[in-house]
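Excluded from the complex is one protein chain; the other protein chains are retained at their positions.
Right, chain A next:
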């Protein structure tokens, strides 16, 4: 989608400047439904959430309204709490790992599936199942597979003689984090694959043929043709992956509830507990606002670099 937008604005920027035209007022009426819809469903709740983050809102105020204005107190109290900093750090680690692995895995699968071989389309569809599967299902399957006493993973490793005694994967802090990263990657990599595959199919075969005639080997063709020409799509994919993974809630909540001992408590889970388990909506809203800022900053950076690319 971003690609289409990019192309259109590139065409507008590259073409001759359009003559200014007087637009009749009635034309604006046609965009009114969309504006109202976006305002009611996106902008107002967003502004409301930010408003709550500046007030002292508990369970009474969330229902009846009100709450004293406290300035940045909610934010300051968050930053004063080590758990919040820890949740933020875990969020970043988790997101970066998931994005890197999903992108790498997705790219490998895309390159592989871009070749012609029998059963290719079937394999593409099968891989997409991981992405289509509701996370309630996939997260619970992961939880069962990784269980220490009856889990498939232990049984399999035990049968191979790699495991002497039961390992409780979701109970040890490090393995739990690795497990949720892998579970998320398993879901997100096919999504990256399908977008990257679309990008690959836009690269003309003639380029590869020319390179082959010039004596470029497979690796050279990949690094000199595929990677640079896939750059705009890659940027979009990375951006989408980052935003999606950063706000993940269900997979982790179902697998570990943020445990053990907060080892997988990413920001969305911390904010959820703050608001809906401990009923502190003001500070919870402050956390979600911080949560909003990070992908927002990243997308500003993304659009800038996209524009720079178009200009060059």
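Here is the rule we go by: a contact is a pair of C-beta atoms (placed from the backbone, for glycine too) under 8 Å apart; a residue touches a chain by one contact, two chains touch by 3 or more; residues count from 1.
The rule we apply is simple: contacts and distances are computed from a predicted model.
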The complex lacks one chain in this depiction; which UniProt name from "Sugar ABC transporter substrate-binding protein", "NADH-quinone oxidoreductase subunit J", "Diguanylate cyclase (GGDEF) domain-containing protein" or "Heme exporter protein D" does that chain carry?
"Sugar ABC transporter substrate-binding protein"
From A:32, A:64 or A:213, the answer for touching the chain not displayed is A:64
Please pick, from A:46, A:76, A:108 or A:227, the residue that touches the omitted chain in the full complex.
A:46
For chain A, residues in touch with the removed chain
40-41, 44-46, 48-49, 52, 58-60, 62-65, 135-136, 147-150, 166, 168, 170-173, 247-250, 253, 256-262, 268, 271-273, 275-279, 281, 284-285, 288
